[in-house]
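Worksheet for the structure shown next.
Every protein chain except one is present and positioned as in the full complex.
Showing subunit A:
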Amino acid sequence: MSQNTPDKDDQSSTNKKAISLPISRVRLIMKSSPDVSCINQDALFLTTKATELFVQHLAVASFNNGPGKETNSLCYTDLANAAEETETFHFLTDILPKKIFARDYLQSLEQMQENDNDDDPDF
């Protein structure tokens, strides 16, 4: 029944490996959550598999939003945009903050301070 393809690094579509992520590492990450005591084997498998799906999902979603500056190249900004625009990925916005240049930030800061000075307290 098992047609073994011994190549572990075979990246072609004929690769028959079931899972491409190390389960032990997944367990380690799971156990780092507070109050987690025991993890069922099924749960571990499902989480590992789901993680694969997640990586695919995130990569495709970010890529489809339009690769950033360079054509056809997925970069950090694409990921940050996807996190903000796709509701499913909202939980990533804290670790995927958008980047701006320092000078833009400082300019905006100055502008905001000016706006504060101009505002009349009318409520």
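Throughout what follows, a residue touches a chain if its C-beta (ideal position, glycine included) is under 8 Å from a C-beta of that chain, and two chains touch if they have at least 3 such contacts; residues count from 1.
As a convention for this text, contacts and distances are computed from a predicted model.
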According to its UniProt record, the missing chain among "Exostosin-2", "Nuclear transcription factor Y subunit beta", "Defective in cullin neddylation protein" or "Large ribosomal subunit protein uL10m" is "Nuclear transcription factor Y subunit beta"
Would you write out the residues of subunit A that touch the absent chain, in ascending order?
1-5, 8, 11, 13, 15-26, 28-30, 32-47, 49-65, 67, 70, 72-76, 78-79, 84, 86-88, 91-103, 105-110, 112
